[in-house]
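All protein chains but one are shown in place.
Moving on to subunit A:
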Amino acid sequence: MSARFIDWIWHIKGSLTLAPGQSSDDAFERLRPLFREVGTTHERKGDTLVFRKKDQAAQDKMSVFDGGTLRIESGSGASVLHYHLTSRVLLLCFLAPLLFLGFAQMNLVLAKFDKPLAEELEKKNADKAEVPMHSIDKFLGAPAPEKKDEAKDKSKDKEKDKKKRLPTPGYVFAGIFAALYVVGRILEQRLVRSLFRKNLMEPQEPLLARA
């Protein structure tokens, strides 16, 4: 199977038409601030810019991406910016549901080794003991504590351990990450497109103001 059938999972591709008459030099100059972030290196060769990111800052507007290529294609009409970006976090988010499903399955397997609860309840049949309640709590109207039942307490402990080994949290987090992936794949594609568009279209500051 060719990688291009699955690479949409962590690759984001798109294109933007530049303003009429906008040169590739001007376009890359406007995009350059995006690649001056901490942990980002970039290299421009003609109409192509290649960048890499490592340990990118949380507030880096392109922090989701680890690398990519931006190419400007000049045609008879307006030039077009083609971008191809890769994101490891999108790939990991796509795979995360499998990990959490794995944890859920592991708990199902471990649950088979648990002793049956009913047997333990039969073994112990201690009398219920009164639990003291302080007079202040009686005066303030707090509910009386339940009577202490050794056998029930023991079974509750076992029940608590069993609950900790339920597959449910694994399923819930698998669902959460599946939803997060869908949201992230759509959101980040839109955000990066609008980021490029904003940088390419907005009027540049006068040189004096920048200095």
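By definition in this document, contacts are C-beta pairs under 8 Å (C-beta built on N, C-alpha and C of every residue); 3 or more make two chains touch, one makes a residue touch a chain; residues count from 1.
As a working rule, contacts and distances are computed from a predicted model.
For the chain that is left out, the UniProt protein name among "Maltose/maltodextrin transport system permease protein MalG", "Fatty acid hydroxylase family protein", "ABC transmembrane type-1 domain-containing protein" or "Aerobic carbon monoxide dehydrogenase (Quinone), small chain" is "Fatty acid hydroxylase family protein". Within the complete assembly, A:Pro169 is the residue of A:Gly14, A:Gly67 or A:Pro169 that touches the hidden chain. Across the entire complex, the residue among A:Leu49, A:Cys93 or A:Leu200 in touch with the chain not shown is A:Cys93. Interface residues of subunit A facing the missing partner chain: 38-39, 54-59, 63-64, 89, 92-93, 96, 100, 103-104, 106-107, 110, 131-132, 134, 136-137, 140-143, 145-146, 148, 153, 157, 160-161, 164-165, 169-170, 172-173, 176-177, 180, 183-184, 187-188.
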